[in-house]
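Every protein chain but one is kept in place in this view of the complex.
Chain naming follows the written order as A and B, and within any one chain the residues start at number 1.
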Amino acid sequence: MTEVVVFCVAAALALVGALGVVVSKNPVHSALFLIQTLMGVAVLFVLQEAHFLAAVQVVVYAGAIVILFLFVIMLLGVDKAEDFAVEPIAGQRPLAAVVGGALLAIGLTVMVVAVDGSTGTSATFDPQTGQPAETALDSIGADGQPITDIERIGRVLFSDYALAFEITAALLTIAVIGAVVLTRTVSRGERLDDLEPASFDLPPVAPHDNQPDHDSAGESGA
Amino acid sequence: MLGQYLPLLALFVLAAAFAAGSFIASGLLAPRDPSAAKRAAYECGIVPTRETPERFPVRFFLVAMIFIVFDIEIIFFYPYAVAYGGLGVFGLVVIMVFSFAVFESFVYLIGNGALEWGPLKQVAGPAGAVSVQRTTGTTVRRVGLEDRGYAEGVGTEDADDTDEEAA
Partner (left out) sequence: MILAADPLYGGDLLGDILITLLKAGVAFTFLLVAVMLMIWFERKLISDMQNRIGPNIAGPWGIFQTLADGIKLFFKEDLVPENADRFVFKLAPYLALVPAFLVFAIVPLGGDFNRKDGSDGVVSIFGHDTFLQVADPPMGILFFLAMSSIAIYGIMLAGWGSGSKYPLLGAVRASAQMISYEAALGLAIAAVVLQTGSLSTHDMVIDQAAGGYGGIIPNWNIVVTGFVPFFVFFIAGTAELNRPPFDLVEAEQELVGGFHTEYSSIRFALFFLAEFMNTITMSAIMVLLFLGGPAGPALFFPEGWWIGTFWFFLKLMAFLFTFVWFRATLPRFRYDQLMDLGWKVLIPISLAWFLLLAGLRLGDDRDWTYNETLAFMVGCIITFALLGGLLIGAINTARAERVREEADRG
């Protein structure tokens, strides 16, 4: 019962957030709604007993990617509110309606047709018996205790899927190279504007009147 | 298993209620007397005459992008750390190859100057800034120590003569 309630709340959170992303006039507000969606998805992961993924969702997605979005929005100065009445490219809205409708139709068809096996039971079936097959991922470990989800991920990721993992490493390397290449010509020769001036003069060595010590704890409310 | 998160929800509600309550209390207790000067953006007393076009360094954008990549890489270490026992030397080699790829891209990044934050001109400061004659004893005058048993001549005029010629 609690699971149904939590699911409804989390799903509502995610959907409202998604709607907010699309509908907000201000890009920063869109980013905040995106965080709300990601939090909702994280709760849905927790409901599915994928605690590690829920944490990763927040740490990587909400904690790094949306921060990048916000940096870009703030850097490019596009943080002013948009006027939605103005349509920069003609024919966008009818095209969006057509594509959106098509995607919705495909999604519904998939959901209705592929009912068997989508109930969340074991993904591997023994072809002979039609029953869920014993996989290498037992849910009870050697010491009789249940295995955590993160350990199960660890066991397969670095053994069965080691190649895919290394390809991911290559992918991340490509991402880094792309980042460097994209920003290369801009960052060359750019004057640093937030560091100390080019020269300063030292005060004379003679003892001067000391400033009274001020409380350095920073209690300086306006 | 879901019950483990209930206390987090409870604490979240308490924290949010505390913040909201503070705002409400402040709304009731604080005076409201807005004026144009108060509402203007603070700029050390200088009245902002025009909006200076901001050109933020692109370094910040780079840092955020690179942080995403490294965050993902670090996240991959956690399943390994939990499951290293059953993975044996094979798993160790896998994670080492992965770390090497990570490190490789990191070295490329640094070599290309993406993480260069230093000033273009490394300022050495005026000559004689760091010298034997300049100590806290000669540059700092301690006030009020006369009757506390400290030696006379600390930070007084005799010590300063040597610094006049070095400065």
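By our rule, contacts are C-beta pairs under 8 Å (C-beta built on N, C-alpha and C of every residue); 3 or more make two chains touch, one makes a residue touch a chain.
Treat the numbers as computed from the prediction; the structure is a model and nothing was measured.
From the options B:92, B:127 or B:140, the residue with contact to the unseen chain in the full assembly is B:92. In the full complex, the hidden chain is touched by chain B at residues 1, 3-8, 10-12, 14-16, 18-19, 22-23, 25-27, 29-34, 38-44, 52, 54, 56, 59-60, 63-64, 67, 70-71, 74-75, 77-78, 80-82, 84-85, 88-89, 92, 95-96, 99, 102-103, 106-108, 110-113, 115-121. Even with one chain removed from view, chain A keeps its contact list with that chain: residues 26, 28-29, 32, 35, 51-52, 54-56, 58-59, 62-64, 67, 70-71, 74, 79, 141, 143, 145-151, 188-189, 194-196, 213, 215-222.
Quick note on the criterion: only the chains that are shown with their structure count from here on.
In whole angstrom, the spacing between the mean C-alpha positions of chain A and chain B is 24. Note for the complex: chain A touches chain B at residues 2-3, 6, 46-47, 49, 52, 56, 59-60, 63-65, 67-68, 71-72, 74-75, 77, 148, 150-151, 153-155, 157-159, 162, 165-166, 168-170, 172-173, 175-177, 179-180, 183-184, 186-188, 190-196, 198-202, 204-208, 210.
Chain contact summary for the complex, chain B toward chain A: residues 1-2, 5, 54, 56-62, 64-69, 71-73, 75-76, 78-84, 86-87, 90-91, 94-95, 97-98, 101-102, 104-106, 108-109, 112-114, 117, 119-121, 123, 125-126, 129, 133-134, 138-141, 143, 155-156, 160, 163-164, 167.
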